[in-house]
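A single protein chain has been omitted from the complex, and every remaining protein chain is retained in its original position.
Then we have subunit A:
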Amino acid sequence: MTVPLELYLVLSASVFCAGLFGILVRQSALHFLMAVELMLNAANINLVAFSLEHGNLTGQVFALFGLALAAAEVAIGIGIILVLNRNFDNIDVTDAVTMRW
């Protein structure tokens, strides 16, 4: 039984929207990081789904790259969060507003 492509795309879109929602409303930097992961993985789902649909492995390879990218991003992101905590004593992104006009 094959799952139709549309369902994958709907899944991907809803995961992406969940991630976007997280970025727009959350205050904790850790939540931010997670929301970004969700958005990245939504993209990965798309890549894999189209790869399956077209019988072409390129998409899956790209998804692997995406995973590696996500891992790197987390490493940097966690580092930033640690520094944030050190300077502002919390990790609320709406508090760290010294870099403005």
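In the analysis below, contacts are C-beta pairs under 8 Å (C-beta built on N, C-alpha and C of every residue); 3 or more make two chains touch, one makes a residue touch a chain; residues count from 1.
The rule is short, and it goes like this: contacts and distances are computed from a predicted model.
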Message: Looking at what's absent rather than what's present, what does UniProt name the missing chain, "NADH-quinone oxidoreductase subunit L", "tRNA pseudouridine synthase B", "H/ACA RNA-protein complex component" or "Monovalent cation/H+ antiporter subunit B"?
response: "NADH-quinone oxidoreductase subunit L"
Touching residues on subunit A - with respect to the absent chain: 20, 23-25, 27, 32, 93-94, 96-101
